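Before anything else, here's the structure in question.
Left out: one protein chain. Kept in place: all the others.
Then we have chain A:
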Amino acid sequence: MTAPLTEQAAGRAEGRGPAVRLEAVSKMYGQGRTGLLALDEVSLDVGAGEFVCLLGASGCGKSTLLSLVAGLDRPTAGRIEADGGRVAMMFQEPALFPWLTVSANIEMALRAKGVTRAERRARAAEFLETVHLGGFGAKRPHELSGGMRQRVALARALAQDADVLLMDEPFGALDAMTRDLLHDELERIWRERNLSVLFVTHNVREAVRLGDRVVLLSSRPGRVVEDFPVTLERPRRTDSAEVAEQAGRITDRLREEVMRHGR
């Protein structure tokens, strides 16, 4: 089941070109000598149907990069192409609207597209089923746990019917057990919906657990240091020896990067 899917993904990648392409993208905050160069000529492709994890220590501009791809911010230099512009994003916080019910939060994604009220309701219920939260539509966000809120946020992102899903440390604030389950959940949804995912994290094991590729960024300024392909068979387990071994190698490389700043 795993191998054909991977080939299929690779096939799509060749056929359609990348879902997201960054060409020599730089981002400068402020100007002149006091300015901060957050990203320095970053080039990166996310193939169609590919799961790419972006890894780096703090200050490497991971979140900046996602904001640029999402169109929330403009690059100082370089080009960004997102396939068809249909990009959804999940943040570290669920970022749900507290004044709306869970269902209405998801419906908000459809409202912007002009879907009728009845259909919005029905589709929201489907998306809640997808994240195993059927029956929670009438609750308010604060009545749910952190993990459940992130699943609502995922459902809301899916409701945008985007091909590209950007995720900014979405599971960073969750406990380990919830996080493991949400990894399984995300992997299933990614496959079922042929999504292209760009996933930012500072957790090396999480990156190896999820990614087809792990892209390591340096800090201040952010540059692509190395691109690690992860070929381990799916589904992987975060606590497996193979994942630990590969994560170890990437961690070593990450530490070298961090040490450069100590001097």
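Everything that follows uses one rule, which is that a contact is a pair of C-beta atoms (placed from the backbone, for glycine too) under 8 Å apart; a residue touches a chain by one contact, two chains touch by 3 or more; residues count from 1.
Heads up, the rule we're going with is that contacts and distances are computed from a predicted model.
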Choices "Bifunctional protein PyrR", "Transglutaminase family protein", "Formate dehydrogenase subunit gamma" or "Sulfate ABC transporter permease" - which one is the UniProt name of the chain not shown: "Sulfate ABC transporter permease"
From A:Leu65, A:Leu144 or A:Val204, residue that would touch the chain that is not displayed: A:Leu144
Absent-chain contact - pick from A:Met89, A:Val102, A:Val230 or A:Leu254: A:Met89
On chain A, residues whose C-beta touches the chain left out of the figure: 1-2, 70, 72, 87-89, 91, 93, 95-100, 108-109, 111-113, 132-133, 140-148, 156, 160, 177-178, 181, 184-185, 188
